[in-house]
Structure formats: C-alpha cells, structure tokens
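My questions will all concern the structure given below.
Moving on, here comes chain A:
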Amino acid sequence: MKASSNLQRVLDSGHFAVTAEIGPPKGANPDVLRKHARNMKGYADAFNLTDNQTAVVRLSSWASSLVCLQEGIEPVMQMACRDRNRIAIQSDALGASALGVRNVLCLTGDHQIFGNQKEAKNVYDLDSIQELMVLRSMRDEGKTWGGDALDSAPQLYLGAVENPFGDPFEFRVPRLAKKVAAGADFVQTQSIYDMERFEKFMDEVRDRGIDRKVHILAGVLPLKSAKVALYMKNKVSGMSVPDSIIERMKNATDAKAEGIKLCVETIDHLKQVKGVHGVHIMAVAWEEKVPEIVREAGLCPRPTIVESVQ
Partner candidate 1 sequence: MIIAEQKPLDFVIETLDEHKNVLVVGCRSCVAVCLAGGEKEAGILKESLHLHSDLTGKGWNIEEITLERACEKEWVREMASAMEGKDAVVSLACGVGAQVIHEMYPSVLMVPGVNTVSMGAPDEQGIYMEKCAGCGDCVLHLTGGICPVARCSKSLMNGPCGGSQKGKCEIDPDTPCGWDLIYRSLKEQGRLDLMDVLIPPKNWRLSRSGGPRKTVRKEAVQTPEEKRIGGASQ
Partner candidate 2 sequence: MRIIGFVCRDSALPAVEHAASKEDPYPSFITLVEMPCTGRVDVVHILRAFREGADAVFVAGCLEGNCKYQYGNIEARKRVTLTKSLLQAAGLEPERLEMFNLASNQGWRFPEIVQEMVSRVERLGPNPIGKVKT
Partner candidate 3 sequence: MTEKSPPAHGPIGSPEGVGVFICSCGGIISRKIDLQRLRALAAAYPNVRDVVSFDQCCQGPAMGEIRLSLMAGDIDRFVVVGCSARTASDRFEQLAESAGICPDLVTFSNLLDLCAAYSKPEAQSKAEHMLRTSLKRSTMLQITPRSEEERLMTVLVIGNGPSAITASRSLLDEGLSVVVVNPTQRLEESDHQSVIPLEGGALEQMTKAAGDRFRVLDGTEVLSFTGHPGHFLVTVSKGREKWEEASGAIIIALDKVGSEGLMSSYLPGTITQEELEAKLKALEKLPKNIVMVAMDEDETAERSPMSTHDAVHHSMHAKGLSSSSSVTVIAREFYAFGQCEVGYRKAQEMGVRFIRSEKIPAVDEGSLIVNDIHTGYDIRIPADMIVIDNRTQSFGTKKVAKAFSLPLAVDGTMARANPKSRPVATHLPGIFLCGSASEMNLGAGPTMSAKAAASRAASLLHSRIMSGGNVAEVDPKRCSSCMTCVRTCPFHAPRIGKEGKAEVDIALCQGCGMCAASCPSKAIQVYSWRDDQIIAEISSVLEDEGQ
C-alpha cells in the first residue's frame, strides 16, 4: 500500500495533473463503477468519487473509493458536510486512510432541497473550511478536533473546491485563501466556460500568491447538447455560461462531438493559464469520454512518479 498520494506526487513534481470524476451508481451493484475504473485507468492521476452529489442518494463515496482501489486506480474521496457531523467526518477519514484512500476532498455539499430527500434534516455541523481545519489537525498534529491524541494519524492529501463564479465575486479569491489557510493542498474548481471571468479570478489568485501555496485544478465539463448548456446557465446556481458557447452548441451539426471539441479547447487554453496546475474533468454521466478528452488534449500518457523513500 502506498504511503503517499499519486496525485500529490504528480503535482509536487510540477506535472500538469489530470483528475476525473466518477459518479457512483444509484444502487448496490458496483459493476458500472468497475467498468468506468477499467476504462479510465491510465487517463488520470486520481479519480473523484462524489458524495451523494446534488443530495441524491447514491452508493457511498468511501465504498466507491474502495472499489477504485481494488481496480488499481487512485480515488479522491469526496466528503460533504451536509450529512455528517464532526464525529462522522473524523471517523470516516480515519477509516479511509486505514484502507489506503489518500485523497479527501472537503466540501460543504449541495443543499438537500435539490435532491431526492427534500425532507431530510441537514447537519452542517462544520462548513468545508472547518472540515479542512479538522482533518489537517488530525493529520499534522495527530489529534482529534476535541484534542485527544490519535494512536496513529491519518495520511491524507486534502482537497477543496472553489467556484470562481459565485457571488460576491470580490470574495471568491479571499475565500480560496481561507481554504488554503485552513489546510487545502489542492483545489478543484467549478467547471469553466466563462474564461474571461476565470482569468480575472486567476489574476487575483496570482496577485495574492495563492497559486504558490496550493495546486489549482481547473474544472471542465463536456457539454452533450445546447440544452445541457442552457440548463447549466439557468438552473445550476453559481455557474456562468456565456451565450457564445450556447450558440456554438446550438449551431453544431454534431452537438456531442462539438461538446468534446469545446472541452479539449478549454483544456488547451487552461494549460496556458499561469497558476493552473491541472484539470479536473467532470464528464457527468459521460465518463466513457474521459480517455478521448485526455488524449485529444495531449495529456497522455500520465506520468509515473516513484515514491521517494522517506
């Protein structure tokens, strides 16, 4: 079992990293998950397993992470604050570490109103920033948040998310800075279509030197159709989709091919943005396209970095 995360080694060695998202199935059968894992193996440095994303019940992110480990790919276990209090968060982090999960992504989580359990009682004992603080203190100080010493500390590479398109816009970079201060080692962003606004965001990130303290992986989400693009623009809060992109999807003869092309172009562009250390591909319900995107974007093969002897 590896002691450190592959993602960390790729990022720390200065390579342009690739992560990809896998949505766990809405059921107890892990076969789809295994199929995705086999199909995507070698096309990304680590794979995010979402945690009941949009508050829809799915196979749990820790179990999905284990399936990935069994299939020989590295998981990034997502852990939302919506469903767990600090006891469960700490306990799950210990369990994940014990079984070889090395990357944990801390996020607040979509409100349950968007999901299929609208009447649920949410938890939000911690927010994502506090979750980072708690997990870092476990890893670095070997203590639970309550102050008790752990007999062995978890080995975790801590991730956070950031949406450069949320409001108030002036607070997005300071908020990222808070996440970094709280313990984020890497950050994955919301999917980027509005390059102008993202570059403005990155300018400020560099001005404040945050890009030197944290690895930023820019999010991309390949569009299947103009309808999806419109949905993202109008229904997904905190999302900025310029009209030019919607027009381009509308006018395309083969919308799916156009979506992939657009995604690859975006990655090409992102590679040039200073301070962006990788991309995070969220091919929602379209995971089979990840290898193609990575290939087309010229990000193959993925580097193998040998773990340095401690």
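Please note the rule applied: contacts are C-beta pairs under 8 Å (C-beta built on N, C-alpha and C of every residue); 3 or more make two chains touch, one makes a residue touch a chain; residues count from 1.
Behind the choice of candidates: all candidates are chains of the complex that A comes from, given by their letters.
The structure presented is a predicted model; accordingly, all values stated were derived computationally and were not measured.
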Complex contact for chain A, selected from 1, 2 or 3, goes to option 1
Chain A contacts candidate 1 in the complex at 81-82, 86, 108, 110-111, 113-114, 122, 124-130, 133-134, 145, 161-163, 165-168, 171, 174-175, 177-178, 181-182, 190, 237-238
